[in-house]
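Here the complex is missing one protein chain, while the rest keep their positions.
And now, subunit A:
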Amino acid sequence: MTGPFRISEGGRIDRATTLQFTFDGQPYTGHPGDTLASALLAAGRHQVATSIKLGRPRGIAAAWAEDPSGLVQIEEPFPEPMLLATTVELSDGLVAHGVPGQGRLADVPDSARYDAVHHHVDVLVVGAGPAGLAAALTAARSGARVALVDEQSEAGGSLLSGSDVLDGAPALEWVASAVAELAGHPEVLHLQRTTAFGSYDDGFVLALERRTDHLGAAAPRHLSRQRVWRFRASSVVVATGAHERPVVFADNDRPGIMLAGAARTFLHRYGVLPGREAVVATTNDSAYDAALDLHRAGVRVQAVVDARPEGSPRRREECEAAGIPVLPMSVVTGTQGVDRVTHALVAPFADGQVGAAAAIACDLLLVSGGWNPAVHLFSQARGRLRYDEALGAFLPGEQLDGLSVAGSAAGVFDLAGCLADGRRAARAAVAARGIPAADDDRLPVAPEPVVPAAPLVLWRVPDTSAAGGSTQFVDLQRDATVADIARAVGAGLRSIEHVKRYTTIGTAHDQGKTSGILTSGITAELLGTPVRDTGTTTFRPPYTPVAFAALAGRDRGRLFDPERVTALHDWHVAAGAVFEDVGQWKRPRHYPRPGEDMAAAVLRECAAVRTGVGILDGSTLGKIDVQGPDAAVLLDRLYTNLMSSLAVGSVRYGVMCGVDGMVIDDGTVLRLAEDRFLVLTTTGGAAKVLDWMEEWGQTEWPDLRVHCTSVTEQWATFPVVGPRSRDVVGAVFPDVDVSAAAFPFMTWRDTTLAGVPVRLARISFSGELAFEVSVNPWYAVAVWERLLDAGRPYGITPYGTETMHVLRAEKGYPIIGQDTDGTVTPHDLGLAWAVSATKADFVGKRSFARAHNAHPLRKQLVGLLPVDRDTLLPEGSQIVEFAADGQLPPPPVPMLGHVTSSYRSAELGRPFALALVKGGRARIGGTVHVPVNGTLVPVEVTGAVLVDPEGARRDG
């Protein structure tokens, strides 16, 4: 027997197996089937934690996720903060302790797996209580694709917490047969321990399955610990039941005070007596079941305190037969006790007036103020709620397409009614899908329901004491009281949303499952307005907390973001490349030799290219095949310069602007045929430029006969660069005359290598003689190695993106997106030569006519040379100048622009930079200053082209 409060038989626990666990440093035992809460209660322990602001002892106030108070920190098997003791399934070796509102995240990585599954169904049923099971069976029997999810460890819902009878037998026998029948339907997915936490448009529902938590340390490592299910359902049946709500009175937060229905759950499901001496305070008939069940189990029920003027004659008779005193027209006004309730203060209650209180001894005070249908998923899906005056509850107030609510969640509280309502909802869902209903959809017979006596809607017991509601707790987790609501209303707040935010009620882990509607009722009372006008705060996902790890799923570590690699990636790795992320691409940044840092490696690589020959993997460049009779027209309209005049066999540099005339991409264009071009874009711009072409082609110029196709990965491209590149390329491709005369700059030639087509292009991004070698990537490694072999006599040097950047910057070639920021025109970059003056129109042309486009103080791309020949200017540095008196102008010091690219140059023997500077070209030859680490570094403004401004090297 685990604990003095465990009864010897009954419940859903496995008494044959004992689990050891530790709470607050104390050893305890429990059984499979227990929650941490039920195991603690079995040991007689109610207090779990102290409250966040006031430090008041707090216990277990409910039996599941609606508990506002019993928060724990799990330490073993893995640290996890802020879980409810009522929802933690007990596992062997569990170590936990209570937390005052805040837990602690693990300081080691979580090695458990998390994943997600997409699942499509005709009907998704949420909740495996009577209504949900009836709905699932009905839908399954029709042959529909069905999913049934339920957050408990086993199906049954409210049937687990009572002693209901169906077909003359214990209702759980029917539950077992229903579960078995569902398992026999191949198109049914039935998941327990799975909480539907978000409901969205078009039948999209998110659910969290806790797959291995209940196994503790024995959980298999290859299974995900938790799984997010992404359901797409033609119809959703929400059968989520109802939450009992308390009545607020003074000192209603002591351990030992819990919802009446929770006590039934602990008794029937876990075989635990939550106390020895109970007082039951209620406003409705349902709590009498708790009183009677506990009485039968041996609890001394001191009194049922019923606030109603009429009470319930039938219930009263049942209690009197059992010897339970019933105190009609009475309420609990307060409690006594420190770590545990010791007395309930009971007083007469009539016409809203409270009489003198008497203390009744108890170690358990059960409370019921009625039931709130769990309308969360309906409301999340934007379903409007209506207030039911008789129930004092908000119910679904409209029909939603594709989502219906059944059973207690729709305000149906008797068993027969729930079964029928579940079937009704499923029949409608299946019919909407065009699936004929099954011939046999028999459901079990429930006893004829007894109509309960009318409940009383009572949110709080008036507090006539000096405390003025300051110990009447509405949200236990937030330590927020009736006095706090009164203060909010007194401050002039009227909207329930404002009251929520002023008081923080409903913002804790439980999101106001017990406190939300109470707040609406109490606020309405204080304002003197009807509750229906006060309404509720907005229900938002998640219904219960979801760990970020579960949402991240498998998108972590290596799978966090795809790494795109070229066909040569393995070669780069073997060559010791240090990689750089360029978008999702992994590109070699440099290839350090032993002992080299990046600066040394890049200086070596740059020197090799400028004096010998280097080779780069440029395969990531964007490539777009543009075909059709109007291909040239499309390019003429999208590029600032003329492409239609390009000869077949030639290459032209082009600039692309947005409609605002600002540069969005640049690259080269090869004319493959009269009706075919190959457009090369920047690595990062590939997808954007293709989209840009498609957008214009499809929306503005659908008459153009042209098609654009991405061929980025169809070609592996290797620039072979440097004065000796001609020797290398000539050796590998002997069929091609690589002489400057036969193969001029900005032309391309097709050839073959061992029968494999290869394209060579005289394109240079460094100013050096260069040949871009392109081949189907299937052959990339083979061709690359041929080039390396042929280049070995010349010391061919593989170089990375950093060297590529230095070489292009030395030539003043901008990188769109690094040297530009969306406010830069071709003219600002010194590319006016690439802007056609003769074309009738092109995208961006109109903007170039703006007066400001010719403003002399526009920021222009220039070069900067630190005068000390030593300082490497940090990219992003601001540029300032001295006033005429040699002093800095008074702050704020005007900023002239900023450094966009900055490198050490092997060729120049000094650092240099590119920068966007106001009126920069007019400043060439002058000196400006760049603040670096608190010092103003003088720099000379130069033209953007610092190496080979005459272009003498491009032909070798």
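Assume a contact is a pair of C-beta atoms (placed from the backbone, for glycine too) under 8 Å apart; a residue touches a chain by one contact, two chains touch by 3 or more; residues count from 1.
The rule we apply is simple: contacts and distances are computed from a predicted model.
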| item | value |
| --- | --- |
| Record-based protein name (UniProt) of the chain missing from this complex, from "L-arabinose ABC transporter membrane protein", "Sarcosine oxidase subunit gamma", "Transport permease protein" or "Transketolase" | "Sarcosine oxidase subunit gamma" |
| Touching residue (missing chain; options A:14, A:401 or A:561) | A:561 |
| Hidden-chain contact residue, picked from the options A:53, A:296, A:442 or A:705 | A:705 |
| Option from A:452, A:541, A:777 or A:817 whose C-beta touches the chain left out | A:777 |
| Sole contact to the chain not displayed, among A:138, A:161 or A:224 | A:224 |
| Those residues of subunit A which, in the complete complex, touch the missing chain | 113, 115-120, 145, 220, 222-224, 230, 232, 554-555, 558-559, 561-567, 569-570, 585, 625, 627-628, 705, 707, 709-715, 753-757, 776-783, 786 |
